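A single protein chain has been removed from this complex, and every other one stays in its place.
== chain A ==
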Amino acid sequence: MKQSLMDIICCPLDKQELELDATETDDEEVITGTLTCTECGETYPIEDGIPNLLPPDMRDVEA
C-alpha cells in the first residue's frame, strides 16, 4: 500500500485514525507492517502490500 492511503483509511470499528508501523517497504509502498488504531488499539496486518482492514471477527473467515 502507498503511504498516501493513510489519509483515506480508518479503523473499521470506530472510524478513528490509524498509525502505520512499516517493517518492509520498497520505493513506493509498504509491503509488510501493521496499522494500529490510535483510539481502540486494534491492530491490522499489512501483508504482500495489502492492508487487511476486516474487523477482527471477520479476519479469519476463509472459505
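The criterion applied here is as follows: contacts are C-beta pairs under 8 Å (C-beta built on N, C-alpha and C of every residue); 3 or more make two chains touch, one makes a residue touch a chain; residues count from 1.
Here is the rule we use: contacts and distances are computed from a predicted model.
Asks: Using the UniProt record as the reference, specify the protein name of the hidden chain from among "NADPH-dependent glutamate synthase", "Peptide chain release factor subunit 1", "Biotin transporter BioY" or "HemK2/MTQ2 family protein methyltransferase".
Replies: "HemK2/MTQ2 family protein methyltransferase"
Asks: Which parts of chain A face the unshown chain closely enough to count as touching?
Replies: Chain A touches the missing chain through residues 1-2, 5, 7-12, 15, 48-55, 58, 62-63.
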